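First the structure, in the form of structure tokens, and then the observations on it.
Every protein chain of the complex appears in place save one, which is left out.
Up next, chain A:
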């Protein structure tokens, strides 16, 4: 049991290891509440012990009533009120301005459609990975593409539902760079548990360079990709493949995980995912390509991984 619960202690997907403003204040609040709860529990135990050991009739009726009034009414009210007042600021979203970066994230069964909307440049489409600049405020516009999903990056901020036909806004600010992980936290179908994504917090200059590279078209097309009709669902900008049903693959090779944070990005994994995605993700919306010879799948995987 202990080892099992220790498995929860990781740095890349944990609300106790925050890398953002909101998650930090949530963590601080959690710690204050925890300490308070322990202090109160100890105090109560001592009081009970004292009450049991003391012979009866030590307090008059009047004194007893007074004790109940103070210890049971006035002190808890003051405590709870202080708590409310100190935690209210944590509930207010960070202020945003027009100059801030907006990122649209749309939950789909069982992956994430991501589009960066920098203030003065064209939008950049990507998938299954969210990158944020450290120290800058970012507004995440969350939507549900098909069913209800929920977006949670434990180290950055609280959860927020993604509801079809509605846009929910979550404002975040990362405080330290690194590679983290987010997950879907609303049951959305057979592969709900296999719907995660990478989160990369980058120094602002590196982020700007990365976004400029991400905005560029892909290095080149591929005959097999065209021949197998993958472009009916996937877009690779600059090659004429413009499907919008599945994840954008323009810079697929630059992602570190495959299939929404589920598999390490290796050639063997990509090739077997292309032929039988349903073996990795039950109920996946991409059909199997079992008529494809394995050698073609490997060639396709190499091409896709080359799209940095």
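For this structure, a couple of remarks:
Criterion: a residue touches a chain if its C-beta (ideal position, glycine included) is under 8 Å from a C-beta of that chain, and two chains touch if they have at least 3 such contacts; residues count from 1.
Definition applied: contacts and distances are computed from a predicted model.
UniProt lists the omitted chain of the complex under the protein name "C-type cytochrome" (options: "2-oxoglutarate ferredoxin oxidoreductase subunit alpha", "Peptide/nickel transport system substrate-binding protein", "Acyl-CoA dehydrogenase family protein" or "C-type cytochrome"). One of A:67, A:244 or A:268 touches the chain omitted from the figure, and that residue is A:244. Note on the undisplayed chain: of the listed residues A:15, A:147 or A:226, the one touching it is A:226.
For chain A, the residues touching the absent chain in the complete assembly are 190, 226-229, 231-233, 243-245, 276, 278, 282-283, 285, 287-291.
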